[in-house]
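For this view, one protein chain was removed and the others were kept in their places.
Chains: A and B, in written order; residue numbering restarts at 1 for each.
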Amino acid sequence: MKVRVISLVLVLAMLLAACTTTGTTTQPTGNETITFGVLAPLTGTNAEYGKGFQVATQMAADEINAAGGVAGRQIKLIVMDSKGDPKESSDLARQLVENQEVMAIIGDFTSSASMADVPIIDEAKITLLSPTASNPDYAGMSDYAFSVMGRQSDEGPFFSTYILGKYMQAKKVGIIYINSDWGLSSFKAVTDQMKVDGIELVAEANYVAGETDFTSVITKVKAANPDTVLILDQGAVAQVVNQIRTSGWTDVRLATLGPGASQQLIDLTKENSEGLITSTPFFFNEDDAPAMAFKKTFTEKAGFEPTVHPVVAYDALYLLVEAIKKIEGPITREAIAKQLATTEYTGLAGPIKFQPAGDVSRKYVIGQVKDGKWVLAAGYDYSTTP
Amino acid sequence: MDYAISILVNGIVQGSIYALMALGYSVIVGITGLVTFTHGEVMMMGAFASFYVFELFGSNILIGAIGSFIVCGILGIIIYKVCYERFLDAPRHIALICTIGASMIIKNMAQIVFGPNQKPMFGIFENQLIKIGPVQLSVLQLVILAIVVILALGLSLFFSKSKYGISMRAVSQDKTAASLMGLNVNANALLGNVIGCGLAGIAGMLISVYYQAFQATMGGPLGMKAFSASVLGGLTDSRFAALGGLFLGLIENFGIAVSSASFRDIFAFIFLILILIFKPQGFSKKGGIKL
Partner (left out) sequence: MTQTLKAWFSDLPKAVRILIFGLGAVIILLIPRFLTSSYIMGIICRILLYITLAGSLNVINGYTGQFSIGHAGFFAVGCYTTAILSSNYAWDFWFTLPIAGILTAIIGLLVALPTFRMTGIYLSIVTLGFSEIIRLIALNWTGLTGGPLGIKGIPAPQFLGMNIRRAGDYYYIFLLFAVLFLLVTNRVLKSRIGRAWISIREDQQAAQSLGVELVKYKAMNFAYGAFWAGLAGAIYAPYINYVDSNTFTLDEGFNILSMAIIGGMGTLGGPVLGSFVVNILNELLRPVSAYRLVVYGLLIVVMMWIRPQGIIGASDSMLADDRTGADLLERLGLKKRRTA
């Protein structure tokens, strides 16, 4: 008996579900706008990055709209909160895919969420352009999946040969890295090349996201007495740097791969980051007017300084628009994806040109903290870099 | 050898931070007799409170401590009214779930109000290093250790000697009997919760000063560590809770030394489960409360 009542309730509730949810998905139609979906973790532990996505893409859209839009159409963004959770993200991807107005999707932040979305966007033949997904398998999963963060298989070897080897002349390197998809693939990319370059890896230690106390990790690496410590992370680099320096270990050189030349890193470390070296595709250089303008507006709107993540999200939208401009004929989802694969664009974070898999080879320069500012590392002959 | 000593020192220093968190926790659980999930969030609020106090009144760690104690004490009153007052003699899972709900509210409101990004906390306490042979400590680490010892002994004295302390202990042990003896159960439980939350606020401040950063999402893992540490004290005795924190720090650091920091929480939880299996009431002499 009970079961029957339950099944009755089940039906009623499902109908209710159907009624309530269809109401929210219908969008006003009109040809004067072009709509993109943005999937970003606006709540949860990655909220900082999600908020960055939201602000940066909206900034790009506002600028493009103010300049007359693309192909005579104004850009509209539908920003959705995926919490960084693959389940939520894939449900939202379905919702965006179904909205025929949506021409392409930017997102998600995490690789796991992006990878859960791939089967859905692949079936719908719509572009999923993730600014940050860095799992090496992601972009190759579908012709419609793209990533603009830059491949670890490029940055890692560059870091080893040109930064650790030629620039820093490091002999014995200790590596501290985050145990995530990004951290692990970066670690592999760097250490494989270190073997080729003849740089000795004397110690390695990893930790999981959310770690606050790095003293044990640092002690472990310090015991091997390296001349250079390389930190592979995006979020916790500041704490690692702080804890290395405040523990009194001042005679070791520090390098980091991941955060790029981010002002936030300096804010969080103050003088502890003096001399820190990183590979970065771009600078918030005072001579670079567009970058400084971005930084100023972003900080006003978001309430915090940009890292590299909002910059690539900003570039991602411009890249999409660039692709759409080049389309001859009607603008469809498939046409965008096809055009995107061959579009070249130079954004704030440097030139973007997709590899066959759908990810990007970037060019990097060496950044160093001098007097509390990121500067291009001096005394290095860039003509020798690839 | 030097390596082993530095692991030992790391363990003690980190353990003292765990101990700091566990102190407030053991007071709350000891008095209300109910486990809380809001502790980490209260610590986070303590960090934010001290940040604004430092901005307004200058970087004085004592004023910061008073500020975060007051703010978190008030928060403690609210938490008590929402999560405990009605449920002191109800099935225990009800208050537990209530605190899960309350922690969701606090954490996410903090993220909306204060923003989701990590914030720096600098220049509050000068980083001076002291070297004694192979042992190297910073002044702040010594201060934290001292605070833990003073608080642990002080609280213990307070609960065994002072009038208020004794009546609070009576309430924690048997609410019905205490009320029959003319004690105001509600007021005592409220006071205990306020003290516990205030201590959590101070812990939050010290943690953010120590790590030089704080964030709205910092609370969750801290709350779990505070719980794990105070389990050793049967959840109620502040001295054993502090010892539990130290012990936890040592186990984690030696564990990490032989494996990897990725396993940190595995050591913490296995330690916790082993204690619960073999000594479910902790090492406290009186025996902990029955939960």
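Points to keep in mind about this one:
Convention: a residue touches a chain if its C-beta (ideal position, glycine included) is under 8 Å from a C-beta of that chain, and two chains touch if they have at least 3 such contacts.
Just so it is clear, the model here is predicted, and its values are computed rather than measured.
Of the chains on view, those touched by the hidden chain across the whole complex are A, B.
Check B:Y25, B:F159 or B:F227 against the missing chain and you find that the one touching it is B:F227. Within the full complex, the residue among B:L8, B:I63 or B:V82 touching the omitted chain is B:V82. Checked against the hidden chain, the listed residues A:Q95, A:S153, A:T297 or A:Q355 yield one contact partner: A:Q95.
Within the set A:L42, A:A60, A:V217 or A:L232, the residue that contacts the chain not displayed is A:L42. Interface note: of B:I105, B:L129 or B:A146, the residue touching the hidden chain in the full complex is B:I105.
Interface residues of chain A facing the missing partner chain: 1-11, 13-14, 16-18, 20-22, 24-25, 42-44, 80-81, 84-87, 90-91, 94-95, 97-98, 110, 112, 115-116, 118-120, 123, 135-137, 141, 179-181, 183-185, 208. Although one chain is not shown, part of chain B still touches it, namely residues 35, 82-83, 86-87, 90-98, 100-105, 107-109, 111-112, 220, 224, 227-228, 231, 260, 262-263, 265-266, 269-270, 272-273, 276-277, 280, 290-291.
Going forward, only the chains that are shown with their structure count from here on.
For the pair chain A and chain B, the distance between mean C-alpha positions equals 36 Å. Of all residues in chain B, only 3, 6-7, 10, 13-14, 17, 108, 111, 115-118, 120, 122, 127, 129, 136, 138, 207, 211-213, 217-218, 221, 252-253, 256-257, 260-262, 264-265 touch chain A in the complex they form. Within the complex formed with chain B, the residues of chain A that make contact are 43-45, 47-48, 50-51, 179, 205-208, 210-217, 219-220, 222-223, 235, 238-239, 242-243, 246-248, 264, 267-270, 303-304.
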